[in-house]
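Heads up, this is only part of the complex; the chains shown haven't been moved.
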Amino acid sequence: MQGEELDTPSMGGVLDTEFDLTRGSKKELAAAVDAMLESCQESIVDGGAISFPSRSEVAELLEDLRNLIYPGFFGERDSDPGDFADYVRDKTLQVFNKLSVQVSLSVRHGCIESGELCNQCRKLGQAQATRFLQKIPALRKVLMGDVKAAFDRDPAARSLEEIVLSYPGVLAVTIYRLSHELWLQEVPFIPRMMTEYAHSITSIDIHPGATIGSNFFIDHGTGVVIGETTEIGDNVTLYQGVTLGGYGFRRAPDGSLERGYKRHPTIQDGVIIYAGATILGGDTVVGAGSVVGGSVWLTHSVPPKAVVMIKEPDLKYKVGY
Amino acid sequence: MQGEELDTPSMGGVLDTEFDLTRGSKKELAAAVDAMLESCQESIVDGGAISFPSRSEVAELLEDLRNLIYPGFFGERDSDPGDFADYVRDKTLQVFNKLSVQVSLSVRHGCIESGELCNQCRKLGQAQATRFLQKIPALRKVLMGDVKAAFDRDPAARSLEEIVLSYPGVLAVTIYRLSHELWLQEVPFIPRMMTEYAHSITSIDIHPGATIGSNFFIDHGTGVVIGETTEIGDNVTLYQGVTLGGYGFRRAPDGSLERGYKRHPTIQDGVIIYAGATILGGDTVVGAGSVVGGSVWLTHSVPPKAVVMIKEPDLKYKVGY
């Protein structure tokens, strides 16, 4: 592009024309645009033009799914039973359409380079979306158990409705449970995009690959990290700042990271883990019914029905400064 | 719904028609929709069609309120004094309208089941909204004290304007102070929805029931948790990751949780609490003018004018690996 081209109509439409650039400024800007154009020939990924699922579409899909899981709580609602049936039907088909397109984009067959999804990709997207929808009714039952667990375990909760409307832990777990099903279906990208969307609005970071049992409750939740290969039983409670993480890395002889092996702990049924506790390592098991106190740092296993607390650390006092 | 019905126009309008589903896929999808419909007959709450305040409306309301509290800082602005008066008047009436509708929805009288708000609910919403608006001028003065406190206590702050434009602590405290007034008016759901909105964009989790004095400053703020029955005096400063939380639960003889009693600490005037400190329990009082160091873990009271620090923990060193 030459500086002169900035005067062409198409440029004028984009440039803010209320104030004129000097001739020198125009040349400088034109050179900057050229440099950008050259730079953008190089991409973070190989292979030229590419296509990916859209973050905003994935976020909208999650809104639609929440409307189906908790009807009446998010946005649209209708009191007429016939209208309600229409609403559920339409919403379900919207989810089907959006999800099948996003799955097709995530697969990224060669067809994408031609700018259009091929029939094979579209079929795969639709099959995955149908399979996913089939699981939602069962998921709804599990999520109702999570909501009730929140009410039973938080003395600040006034009602089940308050929990659905405002608890970030329930929101993060709802999105995790949806994403985990897509993870099991081996859909690329989208499961992680879903849990990172949840992370961005709740500060709770659950990897879609983690396995989590029923009646799960995270209170407050800011800073919680649950790694990819974590296994959590039924009736478990976590508070803010709990890390269930990896400990040390395995490397292949060539120095590259090993991936996929179990690196994160196992938390058995009925465990309670208080704020800021850190539990690390793929061999670490917290036995059923145990309680891990706030700020505990654990890299080894704990037997069932144990209570593990930090020894209250020595403090230095100075009074009457 | 039968598989054939997918061919009806209303379905076609929703279904992505660029690519045809096979006959088998259609049947499968139709069955999934039917299962969803059956599932959605069961709700997390009893009583059929229900209505709640809307998260997006509550978020918009908070945007409008910020425009009134800090005029010129968020979005609309106008330099003509007459236009400015019109702006404030219109914005105030918009807040009145939106808030009165949301309060009506939060009350959820029986009338909601008929699909329309009754006059009694509407009147209640309007009375609550007016009562709330009457408090804003006094709140504005308190909030200016909070902004000035941020400037006086953060060496990275360049100006009051920078603080209003970009400090998450000031944003979270602004929303908390608004929500607390609605909490005192006993409006259901909305106060907690407001502070959870703040939580989602600042990672600062303040329960609307907490009591907080003037000139309050939270720096950075990620991970701060302030529980429902916390009491905080004037001129208090908190850093990121501070928890003012509960410690142990009380249960009724039937095993259910007790709710509402004082479970969270009292922080007196002029206290500074550094990053990552955890202070727990309803009987814990941090005396006026005291300093609680980073990472301190406290479940007992501290006298006034005390400095409490962790004994620097022993570290294991290995040099020259």
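Just so it is clear, A and B label the chains in written order, and each chain counts residues from 1 on its own.
Quick note on the criterion: a residue touches a chain if its C-beta (ideal position, glycine included) is under 8 Å from a C-beta of that chain, and two chains touch if they have at least 3 such contacts.
In this text the structure is predicted, and so the values were computed from the model without any measurement.
Trainee: For a quick check: 2 copies are placed, so what copy number does the complete complex reach in this file?
Mentor: The entire assembly in this structure file is built from 3 identical chains.
The criterion applied here is as follows: only the chains that are shown with their structure count from here on.
Trainee: Considering chain A as a copy of chain B, what rotation angle in degrees (nearest 5) results from a C-alpha superposition of the former onto the latter?
Mentor: To bring chain A onto chain B, one rotates by 120 degrees.
Trainee: Return the distance between the CA-based centres of chain A and chain B, expressed in whole Å.
Mentor: Averaging C-alpha atoms per chain gives centres 21 Å apart.
Trainee: Taking the touch rule as given, give the residues of chain A at its contact with chain B in the complex, in rising order.
Mentor: Within the complex, chain A contacts chain B at residues 68, 70-75, 77-81, 84-85, 88-90, 92-94, 96-97, 100-101, 119, 122-123, 126-127, 130, 133-134, 136-137, 140, 144, 147, 152-158, 160-162, 164-168, 201-203, 220, 222-223, 240-241, 275-276, 294-295, 310, 312-321.
Trainee: Touching residues of chain B toward chain A in the complex: what are they?
Mentor: Of all residues in chain B, those touching chain A are 1, 11, 14-16, 19, 21, 25, 28-29, 31-33, 35-40, 42-45, 48-56, 112-115, 188-189, 192-193, 196, 199-200, 203, 205, 207, 209, 222-223, 225, 227-228, 241, 243, 245-246, 249-250, 256-260, 263, 276, 278, 280, 296-299, 302-303, 305-311, 313.
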